[in-house]
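All protein chains but one are shown in place.
First chain written, first letter: the chains are A and B, and each begins at residue 1.
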Amino acid sequence: MVWRRTKDRIVGNSMLLAVAFANSIVFAMALGLFVKSWPIFLKKSIPHLLLSSSWHPMKGEFGFYPFIVGTVEVTAIAMILAVPVCLLSAIYLSEYAHHRFREFSRVVVDIMAAIPSVIYGLWGVIVVVPFVRALGKALETPTTGYSLLAGGIILAIMVSPIIISVSLEVLRTVPVHARETALALGTTKWEAIKHVVLRSALHGIFSAIVLGFARAFGETIAVLMIVGNVPKVPTSIFDPAYPLPALLANNYGEMMSIPLYSSALLLSALILLFVVSAFNVTAHLTLMRIEKR
Amino acid sequence: MPHISLSNLTISYGNQKVLQNITVDIPNNEITTIIGPSGCGKTTLLKSLNRLVDLYEEIHVQGEVRIDGANIYDPKADVLALRKKVGFLSQKPYPLPMSIRDNITFGPRIHEMNGKNLLCQIQKLEKHIPIDSLCPNGRQKETKLGKNPEMAYLVEYYLRLAGLWDEVRERLDAPATQLSIGQQQRLALARALAVEPEVVLADEPTSALDPISAQLIEKQFKILKNYYTIVVVTHILRQARRIADYVIFFYLGELVEHGPAEQVFSAPRDPRTRAYISGEIS
Partner (left out) sequence: MKKRKAEETVFKLLMIASITLILCILAGVLTVIVIKGASSLTLAMLIQTPEGGYYLGKGGGIANAIIGSFYLAFGASLLSLLFGLPVAFALQKEYLSPRLAHLTRLSLDILWGIPSIVYGAFGFIIMVYLGLRASLLGGIIALALLMLPITIRSIEEVIRMTPPELKEISYALGTTRIETTLSVVLRQAIPGIMTGVLLAFGRGIGDAASILFTAGYTDYIPRSLFDPVASLPLAIFFQVATPIPEVQQRAYASAFVLLVIVFLVSLISRLLSRRFSRHMVR
C-alpha cells in the first residue's frame, strides 16, 4: 500500500519535472541566445544595429537594416497575397460548400501543411522564379526572378493552410442560430455572413492572420532558395532581398571564424524568436479567450 | 392582409416524414397557437411559413403554402420579400453582435427602407396602435432627434411596441449582449417588427424566459394582434389558453384538429385532442 503511494508520488514528481523542463525551454532559448549575442551589444549600439545598412562582417560592420526590411517586406507581400484568397476560401468552405467538399478541402489543406519547406523551395525555383522573370520582362523591369516577389509568392502558399484552417474553425463555431436570425429578417446569405457571421468571428479571423504572419516571418529554407540573398535594401518587388532567417542559414559556416559574427547571427535568431513569439502569444491568447465564450 | 393557407403540405428530412398532408387556413388578425407534444413537427411547420426550412440540407417540401394567394414555394418566389413580410421569433433570442439601436435598425437598413417610407410605415401603425397608448407615464420629449430623425423615431416606437423602451432608452448604444434574456427576447420582437411584417411567427417565445418576461411578451402579443397576424407555437397548454384565439392541434406530424379556441378547449372533437388537453398525453 505504502509502496503504491510512494510510486505514485515519485512518478508524479518526475512528471512535474518534465513539465518544468518543457516550460523552461523557451526561457533557456531566449537566455542562451541573449548571452551569445551579448558581445555585439557591447560593441555596437542598438540604433546602429537596427538602422545601419552597412553589412561587412570582415570589417566588423553589422547593420541589420536591410535584413529587417527584407523580412518585413517579403512577409507583407505574402500576407497581401494570401489573406484575401484564404479568407474568401474559408468563408466559402464554411458557409456555401457542401459538407463533403468541406471535408475534402480540409484534407487538401492538411496535405499542403505537411509538405516540407525545402520542397516548396524547389518548386519555387522551378516554377515561381521563371514566372517572375517573365513577368519582369513583360513589365520592362529586368530581373533574375530571384526576388521579393518570388519569396512573397512562395510564402503566401506556405502560410495559406494555417490561415484557412484556423479561420474555418472559427467560422464554424459561430452558432447556426446567428445565421437563422439574420436570414429570418430577410437578408441574403451573403448579407447574413457580412453583417453577423464575420462580425462575430472577427477576433478569431484576426488571430488566424497573425498566426500566418508569424509563420511567414520565420520561414527559412524555401525563401532562402528563391529570394536572391543580396544584402541591400530592395527598391522594388523585383529586386532580391535578404530576410533574417536566410542570413542566419547562409552564414552559419563562418560563425566561428570572424569575431563578433556569431554574436551578430545569434542576435538575428534572438530577434526572430521574440518577434515570432510575440505574435504567436497574442494570437493564441485571443483564441483561448474566444474558446472560453 | 395576407391570407395564409396551407394545402397538402408534406415535409420530409431524407426518408423521415415530419409533416404529413397539412391543410389549414390561418385566420387574420388573431393569435393562432399551434399546440401539441414536443418533437411533433410544430417548429418545422412554423419554419415552413417563412421558408427557414430551406436551411436544412436534406429537406424535401411538397404541397403549397399560399400567402396572399401566391405559393411561396414556387421556384420564382421572392424569398427575401417573404421573410420581410413574415417575421420570426425563435425560442432562444439571439442578439445580433451590435448595439441595441443597431439591432433594431439592422432590418430596415438591409431592406433599404429610408426616411419617407419609414415614417409612412409608422404612421399606418399608429392609426391602430398610437404611440401614446404605449406610454404609461405620458410622453415627454423623448427622442433626441439627431442626424436621422426617422430612424430614431422608429427605434423608439418599436422598442415601445415591444415593451422594452423604458429599460433601455438610456443605453441604446450599448451592446445588445448585455441585456438579460427576457430583454433580449423583447428586443428580438422589436427587431422583427421593425421590417414591417404582416405576420409574426413565434417559436415557443417564452419557454426560455422567467415568468415576468413571459407575461410581458404575452401582453405585447395581445396588443399586436390588432394589427398583425400572429402564429405562436407553444407546448405550454396554459399559455395557449391565455392568449389563443384560434388553435391548431398537432400530433406526430399530423394536423389533428383546428378551430376557434373556446371550441377546441371546451369541446374537442378528436380523442387525441381530448387526451392532450386533459393532460393524459404531454
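Here is the rule we use: a contact is a pair of C-beta atoms (placed from the backbone, for glycine too) under 8 Å apart; a residue touches a chain by one contact, two chains touch by 3 or more.
Since this is a predicted model, take the numbers as computed values, not measurements.
Of the listed positions A:Leu51, A:Ile126 or A:Val176, the one in contact with the omitted chain in the full complex is A:Ile126. Of the listed positions A:Val72, A:Val85 or A:Leu135, the one in contact with the omitted chain in the full complex is A:Val85.
Residue A:Ile25 is the one among A:Ile25, A:Leu42 or A:Met58 that touches the chain not shown. Listed by residue number, the positions of chain A touching the unshown chain are 4-5, 7-8, 11-12, 14-16, 18-19, 21-23, 25-26, 28-29, 32-33, 36, 84-86, 88-89, 91-93, 96-97, 105, 108-112, 114-123, 125-127, 157, 160, 164, 188-191, 211, 214-215, 217-221, 225, 245, 248-249, 252, 265-266, 269, 272-273, 276-277, 279-281, 284-285, 288.
The definition used in the following text is that only the chains that are shown with their structure count from here on.
Measuring from the averaged C-alpha position of chain A to that of chain B gives a distance of 49 Å.
Interface residues of chain A facing chain B in the complex, by the touch rule stated above, are 99, 175-188, 191, 195-196, 199-200. Listing the residues of chain B that touch chain A in their complex gives 50, 52, 55, 57, 80-84, 87-88, 90, 92, 94, 96-98, 106-107, 110-111, 188, 191-192, 195.
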